[in-house]
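Okay, so here's the structure we're looking at.
Heads up, one of the protein chains got dropped from this complex, but the rest are sitting where they should.
Then we have subunit A:
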């Protein structure tokens, strides 16, 4: 087998990406992961953030996931995303709005539960914004 990975990114409601790649990087729960072919079997949870897929001819595709699971087999990478969308499709205004809302809630600091939820939302919104920014730079 050639030194490539088969990558599948799926969310419960649709298939997002399926194809061959050279490398996949994602944000795992314990830190940034770079997966090359012949990686040993691994299972990890993903944090809200980007999944970057480096295609065969050097092109890179960026996806945004808001959590999920990542399974690695030596030549297959499967991302089971909770919700995943093309980063280009992300609505920046919605992300900003979510961030603002989350920050508002944090400032007014209510009970612990909504504080935790707000923090999670904030992390998610920031990850979305990052993905958008990156995409912009790539276009330029």
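Everything that follows uses one rule, which is that a residue touches a chain if its C-beta (ideal position, glycine included) is under 8 Å from a C-beta of that chain, and two chains touch if they have at least 3 such contacts; residues count from 1.
The definition used in the following text is that contacts and distances are computed from a predicted model.
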item	value
From "Protocatechuate 3,4-dioxygenase subunit alpha", "2Fe-2S iron-sulfur cluster binding domain-containing protein", "ATP synthase gamma chain" or "Sarcosine oxidase subunit beta", the hidden chain's UniProt protein name	"ATP synthase gamma chain"
Option from A:4, A:44 or A:130 whose C-beta touches the chain left out	A:44
Residue in contact with the excluded chain [from A:11, A:50 or A:128]	A:11
Residue ranges of subunit A at the interface with the undisplayed chain	8, 10-15, 18, 28-30, 40-45, 69, 71, 73, 78, 80, 83
